[in-house]
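Excluded from the complex is one protein chain; the other protein chains are retained at their positions.
The block that comes next holds chain A.
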Amino acid sequence: MSSPGGQGGGALSTRGGAGARRMKWALELSLGNTRRDRQGGQGDVMYPIGYSDKPVPDTSVQETDRNLVEKRCWDVALGPLKQIPMNLFIMYMSGNTISIFPIMMVCMMAWRPIQALMSISATFKLLESSSQQWLQGLVYLVGNLLGAALAIYKCQSMGLLPTHSSDWLAFIEPPQRMEIMGGGMVL
């Protein structure tokens, strides 16, 4: 989880969620991992129900783990900010011409922060365990907002935003005529 990807936490949670969605409950009759069983080809070894041949890990929270959680949460919170230099570089490389690749880049750049902002509650849940939860949340939010602003700036520099009067020209109604006039050469 030390990769620069900020979506690690999110992905983790969705993976868990998806797993939960797939089956409400499951009774594992065969012991151990079914997949490993199949791979190992040891399906014929029978154990009593509830018996595991692996030692049960110690799940009690220790002091060193708390530091780790804190670090992990900061990783999540700083993820969007870390991506900004990368985005700047891509922006510079793609240029301002309107063609399929720059458009795809801009879409990606705009979509990722928006997606992250939409699933911000899930990220907050992830950060729940941290003591600096609110600060981390704020940093995460600001990072995503900065990413979105960058995307908007890119759109602006590419001329995709309707900020000029010419963009609204088609909506101007023809002015109403106040006088009626006609005539011509004397017949």
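We adopt the following convention: contacts are C-beta pairs under 8 Å (C-beta built on N, C-alpha and C of every residue); 3 or more make two chains touch, one makes a residue touch a chain; residues count from 1.
Keep this in mind: contacts and distances are computed from a predicted model.
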{"item": "Protein name as given in UniProt for the chain not displayed, \"ER membrane protein complex subunit 1\", \"GATOR complex protein NPRL3\", \"Exoribonuclease phosphorolytic domain-containing protein\" or \"Transcription initiation factor TFIID subunit 6\"", "value": "\"ER membrane protein complex subunit 1\""}
{"item": "Those residues of chain A which, in the complete complex, touch the missing chain", "value": "159, 164-167, 169-170, 172-187"}
